[in-house]
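Structure first, then comments.
The other protein chains are all here in position, but one chain of the complex has been omitted.
Presenting subunit A:
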Amino acid sequence: MLRTALRHVLAQKTRLIQTVLAVCLGVAFISGSLVFADSTTAAHRAAMSQDYADISVTVRPKSAPVADADERYGALDDALVRTLAAVPGVGSVRPVADGSVTLAAKDGTPMRADSMRGKLGVAYAPGADGRDSRYPLVSGRAPRNGGEVALYRGTAAAGGYSPGDTVTLATDGPAFRKRLVGTVSTTDSRVTAGGTLAVFDKATAQRLFAAPGRYSSVDLTAAPGTGESELAARVAAVLPADRAEATTADAQATQQSVLISTVTRSYERLPLLFAVVSLFIGTFLIVNTFTLLVARRSREIALLRAIGATRRQVVRSVLAEAALVGLAASVLGFVLGLGVATALPHMLDTSGDLLPAGPLVIGPAPVLASLAVGVGVTVLAAWLPSRRAARGSLPSRRCARPSSRRPRRSPGSAAGSVWSRSCSARACSSR
């Protein structure tokens, strides 16, 4: 029966094209969006693990609602940094003063006005060699006082700034202006994904994002041989328990993952909507195509029934045909979907969030989902026509026959009209 179905499929190639196209498109959107989501999540994970590569534990002020910044960041001062550095197992300590700052482009329009995230302001924290390894200078020099700022090179390019220009910025207070003295690069995924980055001198950053002389957080690296959670426990012991807390990088990464997957899911929504629409339309096309195919083959099906095919065998042969068509369409659709997955990031660029680059990740789930949906929809849609084929075959068989006969010699004969009348009567009653 399968071989018969295969031969029929091959014989009906042109008629099946629209069915294949519809299923193919639907599957392409499904596989495309699933592969895209997987790839994006994987790329985000990779970028994030890089962000947290040199961090084991982060100390933050306790997130109790405190009105005053002095109060809130009060615990995170240079004295605490020295205490933390003395904790056994701490490799390096990096006090951080960062927060959100909105930049205006050179023409005055705010950059990333539509996004809450990825508008980063940080302190330049030179190490022993006088440079900050997190923000290597690309051109110019680091900001030295409250009148100067450095920008991520991508931010500077996007805003139309070149060194020496005056940059307009704002945190939650009134806007202020600073002179651009240099550009830096970074691997921070929030920035490389299309965010902006402004680098201030330490005192300015502290004033903007914490309080004078205070930090917004302190990043610690574990010394070799010390585990993250072990270090977090030791650090927690020296912290003022009600005012600061220690979080492992793992926990932070997990938190970020949850956030990111929420974002990626929203990217999936549009293509999945396309998929639903095209499969919905596809269902009608499939029903139509198979109704047509079945009708064209009514004589063949009648013959099959006459020589001993059961209804179930007829249904199965039609469904086998549908499954073959669905399978072919799904495979095609999946390949097309890889193209969709590649193209999607470019289509979604308008939102302002650049998606991290990464290889296409093809997991088993998108493959299985695509095949299941493609074959499933086709077979389900062909089910009604197949039932009709098996049921209607015996009576309709004889109605189909007179047309295949040679014209009768006496057209006005009673027999001819009896024949057609009896057929149309049965056609009506069988409905």
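Assume a residue touches a chain if its C-beta (ideal position, glycine included) is under 8 Å from a C-beta of that chain, and two chains touch if they have at least 3 such contacts; residues count from 1.
Going forward, contacts and distances are computed from a predicted model.
UniProt lists the omitted chain of the complex under the protein name "ABC transporter ATP-binding protein" (options: "Ferredoxin-like protein", "ABC transporter ATP-binding protein", "Protocatechuate 3,4-dioxygenase subunit beta" or "Disulfide reductase"). Considering the whole complex, the residue from A:Thr4, A:Ser49, A:Ser133 or A:Thr187 that touches the absent chain is A:Thr4. For the chain left out of this panel, the touching residue among A:Leu303, A:Ala343 or A:Leu360 is A:Leu303. Although one chain is not displayed, its contacts with subunit A can still be listed: residues 1, 4, 7-8, 11, 299-300, 303-311, 313, 394-395, 397-398, 401, 404-406, 408, 413-416, 418-419, 421-422, 424-426, 429.
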